[in-house]
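Take a look at the structure below.
Taken from a larger complex, these chains appear in their original positions, while the remainder are omitted.
Labels run A and B following the written order; every chain starts at residue 1.
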Amino acid sequence: MLHIEFITDLGARVTVDVESADKLLEVQRQYGRLGWTSGELPSGGYQFPFDNEPDFDWALLGARKYTTPEGEELVYHKGHAYRRRELEPVDSRKMKLPAAVKYSRGAKNSDPEHVREKADGEFEYVTLAIFRGGRRQDRYALPGGAPSGAPRTAAPAQAQPAPQRPRPAAAAVAPRAAAVGVVEEETPF
Amino acid sequence: MLHIEFITDLGARVTVDVESADKLLEVQRQYGRLGWTSGELPSGGYQFPFDNEPDFDWALLGARKYTTPEGEELVYHKGHAYRRRELEPVDSRKMKLPAAVKYSRGAKNSDPEHVREKADGEFEYVTLAIFRGGRRQDRYALPGGAPSGAPRTAAPAQAQPAPQRPRPAAAAVAPRAAAVGVVEEETPF
């Protein structure tokens, strides 16, 4: 028997019994669709393989996709809206980084220090998830959904650790993030 | 089987077994009426749809409405009294915000940093809950109570995330909050 701890959409601390380990993701999906989350947002955000992005099941994180009246796709997670950003590959003398997709938002005063990331100047942001490198894992996909990108390999037992973004990459990201920050202030929620 | 963790009115840490997920809110109401709470007050307070305010069941948060001898309605939560404030809609070039109702109090030295919000000057306050936008959810209403405002739509499975108040709104709120702060000092408890 397993037991998974959630924070419900009402902020309550609730543990749910799970019959066996292979039922765990199913339970996370079921309660994640209600906005329940388990565990904390990690520093730098959740890391997933690049090829999981098109049909990623956001319910696994207690999040969900949302399309604004203007047609923009946002991801909502615990009361925050995250924007989708495409990061181009980096290929300099100092480092090589494959392309990535990142979901992030401007930081708020109430965000804990360890999730804030520095961009240009005073601007700080928070990353919900980054999809880069690694090998697609079907278990992260929407159930019944056809992946828009074919998996390159079979899913291994353990997640291929997505690479850490070396510090110099921050410079490349900053203008983009700063620009987004301004847009966010003007959003007519 | 589920298990919900409470802090009792005596400050003890107690977990209660719950038969099934659909019984959860019922258990939260039952123990919330005794002043038991589950989870922490989130930064910026709990967020609910605007149309849930008139008949909101404060027991869900371990809180309760209280009318002072002077006839003012306060909400008590974990030993603190919160005042009701109506925030007018904002419609400027920088942002649009629908009307809201907010329950807040002046901050105390012992409040943790992440729940303090800045107002005018040195004044800081703490929000228990804000009701703005979204779609009414009947499950948050007092049991058996007739909502004073008719729901605009059926309740969705997941709470419509209440919008984040952009930072510029703080300026509009501040005079109101500061004024309340002074009143609070003089309250003859």
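Throughout what follows, a residue touches a chain if its C-beta (ideal position, glycine included) is under 8 Å from a C-beta of that chain, and two chains touch if they have at least 3 such contacts.
What you see is a predicted model, and the numbers here were worked out from it, not measured in a lab.
Participant: What is the total copy count for the complex if 2 chains are drawn?
Facilitator: Counting every copy in the complex, the total comes to 5.
Here, only the chains that are shown with their structure count from here on.
Participant: Express in whole angstrom the distance between the two chain centres, defined as the mean CA positions of chain A and chain B.
Facilitator: The mean C-alpha positions of chain A and chain B differ by 28 Å.
Participant: Hey, which residues of chain B end up touching chain A in the complex?
Facilitator: The touching residues are 1-5, 15, 18, 21, 24-25, 28, 38-44, 46-47, 60-61, 94-97, 114-115, 118, 133, 157-159, 161-164, 166-168.
Participant: Which stretch or stretches of chain A touch chain B in the complex?
Facilitator: It comes out as residues 3, 7-17, 31, 33-35, 64, 66, 76, 79-81, 108-112, 184-189.
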